[in-house]
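Then we have subunit A:
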Amino acid sequence: MDILSLFVIVPVLTVLALVFSKGLKQARLISMIGSFIQLGMAINLLFAYFRERAVDKSVMLFTQDYVWFKNFNVHYAIGVDGISVALLLLTAIVVLAGVFISWKTDDLPKEFFVSLLVLATGVYGFFISIDLFTMFVFYEIAVIPMYLLIGIWGSGPKEYSAMKLTLMLMGASAVLMVGVLGIYFNSNADGGALTFNILEIAKVHIPFEAQKLFFPLTFVGFAVLGALFPFHTWSPDGHASAPTAVSMLHAGVLMKLGGYGVFRIAMFLLPLGAIEWSWFFIILSATGVIYGAFGALKQTDLKYINAYSSVSHLGMVLFALLMLNKTAWNGAILQSLSHGFMTALFFALIGMIYGRTHTRDITKLGGLLKVMPFISVIYVIAGMASLGLPGFSGFIAEMNIFVGAFQHEGMFYRVATIISVSAIVVTAVYILRVLGIMLMGEVKNDEYLNLPKATWFEITGILLLLIPMLGMGVAPLWLSDMTMDSIQPFIQGVLNHL
Partner candidate 1 sequence: MIAGISIYEIFTLTSILFFIGIYGFITRKNLISILISLELILNASAVNFVVINKYLYPDVLQGVFFSIFIIAVAAAETALAVAIIINLYRQISSVEVKDTEIMKY
Partner candidate 2 sequence: MDISYIVFIPLIPLAVFLLLGIFNQQIKPAVSGYIGVLGLATSAALSYYAAYQYFFVSGKVDGVYPTFVEKTVWMNFTDTLHIDMGILIDPISVMMLIVVTTISLMVHIYSRGYMHGDAGYTKFFAYLSLFSFSMLGLVLATNLFQIYIFWELVGVSSFLLIGYYYTKTSAVAAAKKAFIVTRFADFGFLIGILIVGYYAGTFDFQTLNAVNPEGEGLLFQWGASSFMGLSVITWALILIFMGGAGKSAMFPLHIWLPDAMEGPTPVSALIHAATMVVAGVYLVARLFPMYYFVEDGFALNIVAYVGAFSSLFAAIIALTQTDIKRVLAFSTMSQIGYMMLALGVSSYKGHEGVGYMASMFHLFTHAMFKALLFLGAGSVIHAVHSNYLKDMGSLRKYMPITNITFLIAALAIAGVPPFAGFWSKDEILVAAFEKNQLLYFVGLFVAGLTAFYMFRLYFGIFWGKETKYHHEPHESPMSMAFPLLFLAIMSIVAGFIPFSEFITADKAGFEGHLDLPLAAVAVGTGLVGIILAWIFYKKENDLAERFSNAFGMFYKWTFHKFYFDELYLFITRKIIFNLISAPIAKFDKKYVDGTMEGIGNKTVIISEKIKGLQSGRLQDYAMFFVSGVVVVALVFIYLWT
Partner candidate 3 sequence: MEKILFYILALIMIVAAIASVTSRKMLRSVIYLLFVLIGVAGIYFLIDYNFLAAVQLTVYAGGIIVLVIFSVLLVHHIEMELEMAKLSKKIITAIACLVGLGVFLATIYSTNFNVVENSKTTTVEDIGRGLLSYDAGGFILPFEVISVLLLAAMIGAIIIGKGDKLTKNDDTL
């Protein structure tokens, strides 16, 4: 049985079932069941992966290949390694948590869940594909429902934000498309046939000139989704307007596509280009890291703070990838996972706070620790995870990144590394600022005193995200080794040329 294609089939079936459902209760139940099956499959895949990995040492496991469009040699080719498995697990968890958090979507529930699951389908598909074209198709499938989700179920200037987000991401994918086609048309550099399969392209020696030209296109195309400075501005507005579950999914999973794409495609297929351009993008990403942190310092809207924090954290991912060594790459993957859980948790909590107090302005909130202890305590924990406290996933990711970045000799890299490290201080400042103003202090508004407690589905959603975060932070060895092993074949190309 093809256990990978199920990751696309099950959400599609769920969507079909949703089409025939009536009302909120049925819709959410179906979504929950569908997402649960996904999670079960992801966990099953994890164990299957370990079993298979023990005997099979090839780069990708569970590979399947069907010809899709013969003239251009487009295949529906899928396969996973440790990194995709980890990211699939992340996606499954965040989607399920997202369904729980959207338990009370009154407005067009059916359509909401359909869009949510279509988005999830795109993400799953992206993570399992090893064919550039398939990957690109799934990428677009993932990005487009965003427009509907924000534009219809959002708040504030939602049309504007949705438009901005979609246009910027579409612009990026246009650039990306050029890069992908550039890779495709150079995939016969060694005399073979044109192909979209990344494993085959990786064996080809794409000429240096082509690499130099197409690397920045591919990199920027993906990195915009990873909120690369200065193309990050869609993220604060988009997140601020998006409904809770969408923010979770977007920041938690969709933005990971950027880093994943960079490392799977840009760096893997164009290693010479990566080496050639890394200095330039290091400047941008290191700027993004520190810039996002400082940007978050002055915001008062919770979602804006978190969006800028994402800019900073994901800047770290790109920064690590550009450092071009194994430790840093491992850090980047771990940071993607960690940020996925953490930021999804943040957005879930913000959604709960907003749902109760109807404001996201921290200056209007205060003393929430007294009013809603559970949510506040989790918020503190999430905050601590965000500022890289040991025991949470953020710490191990950041340490991998820093240690890896420090392996890169040269004054320029050292300075960039130290600048990025300094972000941990600024992060502490903005996180504590929020905690201090919002959770601690006197209760600002008497109405807040009798707000409802966290409900069971909220608690379930939170725990789903919190436990993996803790698990990663306390016992990182198995995960870190799993991703580290999978990085090896991908970084080899870069290392050969360094």
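The definition used in the following text is that contacts are C-beta pairs under 8 Å (C-beta built on N, C-alpha and C of every residue); 3 or more make two chains touch, one makes a residue touch a chain; residues count from 1.
These made the cut because all candidates are chains of the complex that A comes from, given by their letters.
Being a predicted model, the structure only gives us computed values, none of them experimental.
S.K.: Of the candidates 1, 2 or 3, report the single one touching subunit A in this complex.
M.R.: Subunit A touches candidate 2; the others do not touch it here.
S.K.: Touching candidate 2 in the complex: which residues of subunit A?
M.R.: 164, 167-168, 229-234, 291, 294-295, 297-299, 326-327, 367, 369-370, 384, 387-391, 395-396, 399-400, 402-404, 406-407, 417-418, 421-422, 424-425, 428-429, 432-433, 436, 439-442, 476-477, 480-481, 484
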